[in-house]
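Heads up, this is only part of the complex; the chains shown haven't been moved.
Order of writing sets the chain letters: A, B and C. Residues in each chain are counted from 1.
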Amino acid sequence: MIVILKQNTEKARIETLIKKFENMGLSCHYSSGAHTTILGIIGDTTRVDIDLVRADEIVEDVKRVSEPYKAVNRKFHPDDTIVRIPVSKGKEVCIGGGFFGVIAGPCSVECVEQIISMAKEVYKSGATLLRGGAFKPRTSPYSFQGLQAQGLELLLTAKQETGLPIVSEIMDLSHLELFRDVDVIQVGARNMQNFTMLKALGQCGKPILLKRGLANTIEEFLMSAEYIMAGGNSQIILCERGIRTFETFTRNTLDISAVPVLNHLSHLPVVVDPSHAAGIPWLIQPLSKASVAAGADGLMIEVHNKPSTALSDGAQSITPAQFNSTMDVIKSQVLFEGKKL
Amino acid sequence: MIVILKQNTEKARIETLIKKFENMGLSCHYSSGAHTTILGIIGDTTRVDIDLVRADEIVEDVKRVSEPYKAVNRKFHPDDTIVRIPVSKGKEVCIGGGFFGVIAGPCSVECVEQIISMAKEVYKSGATLLRGGAFKPRTSPYSFQGLQAQGLELLLTAKQETGLPIVSEIMDLSHLELFRDVDVIQVGARNMQNFTMLKALGQCGKPILLKRGLANTIEEFLMSAEYIMAGGNSQIILCERGIRTFETFTRNTLDISAVPVLNHLSHLPVVVDPSHAAGIPWLIQPLSKASVAAGADGLMIEVHNKPSTALSDGAQSITPAQFNSTMDVIKSQVLFEGKKL
Amino acid sequence: MIVILKQNTEKARIETLIKKFENMGLSCHYSSGAHTTILGIIGDTTRVDIDLVRADEIVEDVKRVSEPYKAVNRKFHPDDTIVRIPVSKGKEVCIGGGFFGVIAGPCSVECVEQIISMAKEVYKSGATLLRGGAFKPRTSPYSFQGLQAQGLELLLTAKQETGLPIVSEIMDLSHLELFRDVDVIQVGARNMQNFTMLKALGQCGKPILLKRGLANTIEEFLMSAEYIMAGGNSQIILCERGIRTFETFTRNTLDISAVPVLNHLSHLPVVVDPSHAAGIPWLIQPLSKASVAAGADGLMIEVHNKPSTALSDGAQSITPAQFNSTMDVIKSQVLFEGKKL
């Protein structure tokens, strides 16, 4: 951490600041010149609150040199984390460390026939996890809000039928008890910085699928994962799902660079959700391929048997037939990349 | 709402779609040409889920003509809403409809001496409400997270001392009971689309200060207010606090146009938070002035007696002396604009 | 400038780098710790190419401490620059240093009657300069491209009729000769980083109105002004005209903070163009007021007698009557701010 001091600061005040850092177990190097005076802070600065340092009257600016996250940092944990999801029949589904996962299913769970038929379809095509929304974050209060608790029960029925572990989004901590049999709890983009929820999930003992907020930087994304890991839970799957930019042709802009960057900075597995990133069915296949090529550990794809009658986000879903042919392409590409699916 | 149909669609399928709209009490006008076929949907389309229409296989695109919100829409409620906050001594503080409010105080409540002295200072300078964070959303799990329940108690003590009604942020619905004596409940930018919370606040019977999410459009902002109003609570103050853009000199980019735009589209009062928008103390005065000139109904300003020892966001706070001189400028400008402070 | 070195770098290579800086007349302070090694570079680093330093294999990262611009920097030129535009009748129009300027007129020059009548109208209402586009940058090759050379002649005629100095946009350097009688040459947002043009304008001896590019940072904006000043021309008016963000209600997002920030960082005058920033006529008055309150030295407003028949950008123009009433408001506010108009 580098602290740039204001010109003509009294020696005594600088010494007070230096002592403050030394009391935190850090050491300071002082450089002074005609135009600038700099303090180089050496040591583990993860716990230094950069805003507080910046607020000191004698401080002009502060710049971090090392990352503000530690638990999720690859520097301190070089090996890939493999997220392991136990499957009812004694097996497990893995994501990360060479294992590629495909999470597929409808945006919303709508009825028992729909979710069971979808589960069978995506299983047949090679999906390894079943997704389905029970609690739905909708921009309008007048839109369908999900089947809620009943939706989770229908997902569990579909799991029994197919053996596919299930992924579903939690929207409020008060529902946590309802998720006790859900295999992977999804934190949606809008809750990426719901810190109270992240802390609780750090102690829930279940794998978490953490989606990147649509205007959050990669560093903020990793800081949110740090919240969960700081609570003791390292079974975290990071999910890039597009960021908000000025471009309007696609619903969001898939930040494909985030995939290799997250692989570089962190040991956690990274999956991509091309359905939400693009919002356009015909983009799902090329963006899935691009994600595999960029080093993703998995994909999350919305599939609906009748997109035109879906109760939410039908416009971005593909049909089971389209999913099947996309999976053919994905499988051969995953093989080409030397990963297991 | 305008529905653009795909070329060469069968007549029968178009008729099915038209019937669907007619069953919702809407009427359809059909226009067909060499290159495009269009359905104009006439009536109250607020409850039509645009994504579902778009998902229909015969639909090329859908465009809204009227706004998707109704309760917060000025078209259906032309008069300004005045948010009225009862003050302990039989008076009330008003925001909106010609009443200008100033919410001031520290980012975080730190101790009883701090919050009482700050409350007295900002009261003396002319603030009409006291702000103070008890539950703090912090990017890092290693940063100070607020005094929580104790912070709210200290705020209430400061209210007793000064008579200033208090504003504090709620971070999780499970804390709602703790806010029973808080005068205005703040929904932070990160929770603007926490729909479960918005629904609950629609039924809490208290004024809500709703902050715009840092990557949310004005329309999404109003849809979140619509969630609260749909629940029966129309005492909502909208707060513009800067959006995330490519510019890095300021922490966020204050969207000053949002002030007159919100005034135009909605009857709800609009306040501006220049502290979070800019993140730089010397910008607070010019941005406050710009906000008044653009038509804001109030301001929300962070003040700290010793910004350099603040436990959060000190870098963006101004001192009581700076706040006092800013208030002198603001007061004369509010007068110039013909509003009451 | 702070250079963060990679871990475990050989001493000899660090010394080579230090010598490189010393040969540029700079001094280096070396700080080494367990996790980080830092070089603090002290002196005038304006001419150091930060990308070249970053490219050195032993360098992890580089951070600037002082601004990369010098001529336009208020630190080295504390007094406001006043741009003085000589008027035919022996007077001059000033912008900056307490002088407020209003540039008004149609987006495009269309015919002699139009430009003369518009010039008379805006003069009557209090505008101090006449704007009019002769060369028009249009997104579509099929849209009206401006009257070109003839448009400039018509502007000169209007200047003769009213005495108003004229401002018009140059689109290509090859047209420079045609601008010999234009009082202020405008560089449009799309040409803000047309460096060949900026260099030539640095030597043209005329005031330049430099518009901020729609995705350029404040620092890049000042670097472009630095190009012009480095060529010897300090008669530069900076123009904030909105930046591109995710918000779609307004055409662009007016970055109101840029006004006080530019005033802080540079001595050059700053004007605001609310017409292009918003793209909506009813936003021009509130945004003009906000600009004056934020410290702007002037405004640039599109006025058209029949916006519905304008050959370009009619949708964002106001009528002479609307301009007249906006000017009444602006004049009293400029007075309130203690400036001269």
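Throughout what follows, a contact is a pair of C-beta atoms (placed from the backbone, for glycine too) under 8 Å apart; a residue touches a chain by one contact, two chains touch by 3 or more.
Keep in mind the model is a prediction, meaning the values are calculated, not measured.
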Number of identical chains in the entire complex, 3 depicted: 4
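Here is the rule we go by: only the chains that are shown with their structure count from here on.
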CA centroid of chain B to CA centroid of chain C, Å: 32
Centroid distance [mean C-alpha coordinates] between chain C and chain A, Å: 40
Inter-centroid spacing, chain B versus chain A (mean Cα positions, whole Å): 27
Chain B residues counted as touching two or more neighbouring chains: 215
For the chain B and chain C complex, residues of the former touching the latter: 215, 217-219, 243, 245-250, 253-261, 264, 277-278, 282-283, 286-287, 289-295, 333, 336
Residue ranges of chain A touching chain B (in the complex, touch as defined): 46-47, 49, 51-52, 54-57, 68-69, 135, 137-145, 171-174, 190-191, 193-197, 199, 213-215, 220, 223, 226-227, 230, 244, 307-315, 317
Touching residues (chain side chain A, partner chain C) in the complex: 2, 4, 27, 29, 31-36, 38, 40, 42-44, 60-61, 63, 65-66, 215, 244-246, 248
